[in-house]
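Just one protein chain is left out here, and the rest sit where they should.
This part shows chain A:
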């Protein structure tokens, strides 16, 4: 990989995706509310362009893009590295954040001529910080640098939960904060142990030095549990439903679609890149068992909810579970990156990101329009806002796994992998999870399209442009369904080749 280690112009793209959003935040503070709308107008397209350009470079060259910050090679310095999966994550993040930004434009516009307003100022600062933090997580190769990225992500995500104010959301945010800080501490403790044992924080160097010994297991356990807390895998999901349901719709969309995926991405980095030996342990089966429990528990809980936003939030708890099926299925394969499960797992992540962002935005529009989000009182609302309920339905198809949708391809690949590997139990869970998801999606749609006793009324009109943004994200989830049913090459760029075989 030494040949690719550059500090070239292309490498500066990696610096820009981290720095541009930060410049936006600093400009917000320096110039104040009067220029807020202009700052957003400048920073969002610029960051989007840089993210897209990074993907284009990585995918067209077919090899990872590396930047050595400050000219100091690891282990002393820090490197940034964009491989196939980081490029894909950056692109998905950029698309969803920009779509959400267009959606939130109306709600969080600084009124011109008025003094600086609280909600717009805070909202845009948090979204920009989130973006920078996620990009830092996708590009980081250094365990401590990744810790800093995690902290940035936490302090951007938590205030988003209580942006609307009120006792319930502050309580949810506080609970989220406590869980997230616990997660950070466990991760940091593990990082310190690994540095103490192997003298490096760089993931590539660590992979060469790490031995199967007690300190490795304890560090891996601490870090994984810490990250699982932030990812909200069952049974560490307790903070998620109130937090994701309490945030403003645009915030919920980003939290559910992207933020929980940030820490998941780091778990993949740890298990597949830093400590590939973990594949020999019972770890992957344990992770997938928790994932399976999450699918079943989350779906059943979603079915039982009375409020639309809580239903969508519990659906996130369930859908996160599928991501962890990737671990035993890909790690058991001869070559992890070329396995069906590797592609299936990532596709599940991308399609859930699109579908869940669309669904939370749709749920927000419904709550805005009707003035409530009680599922039982939706009776007939589908005829009043057909496009929004259509968005909800399309996104739902992807969550259930009905073709054509990204969710179908993802679940089909995972299903095929579990059959091919002879790990039947996961196949059963995928099928049951799909049925349950069908149950909670059609519970909502059924209510929306059957006239109730008293017909719902539109309390606040919602703009068509916001409905179209939500709909486009749902269409994005459907379009992912045209992904070929085979291992994707772009997700294999920059993967180490020797580490695939984990069968002892």
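Basically, a residue touches a chain if its C-beta (ideal position, glycine included) is under 8 Å from a C-beta of that chain, and two chains touch if they have at least 3 such contacts; residues count from 1.
Quick note on the criterion: contacts and distances are computed from a predicted model.
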(request) Mind telling me which option in "ABC transporter ATP-binding protein", "Multisubunit Na+/H+ antiporter, MnhB subunit", "NADH-quinone oxidoreductase subunit K" or "histidine kinase" is what UniProt lists for the chain we can't see? (result) "Multisubunit Na+/H+ antiporter, MnhB subunit"
(request) Touching the absent chain in the whole complex: find that residue among A:59, A:144, A:297 or A:449. (result) A:144
(message) For the chain left out of this view, which of A:115, A:461 or A:484 touches it?
(response) A:115
(message) Tell me which stretches of chain A touch the chain missing from the display.
(response) 7, 12, 15, 18-19, 22-23, 25-26, 29-30, 32, 67-72, 75-78, 115-119, 121-122, 125-126, 129, 132, 136, 144-145, 148-149, 151-152, 155-156, 158-159, 162-163, 165, 170, 186, 189, 193, 196-200, 214-215, 218, 221-222
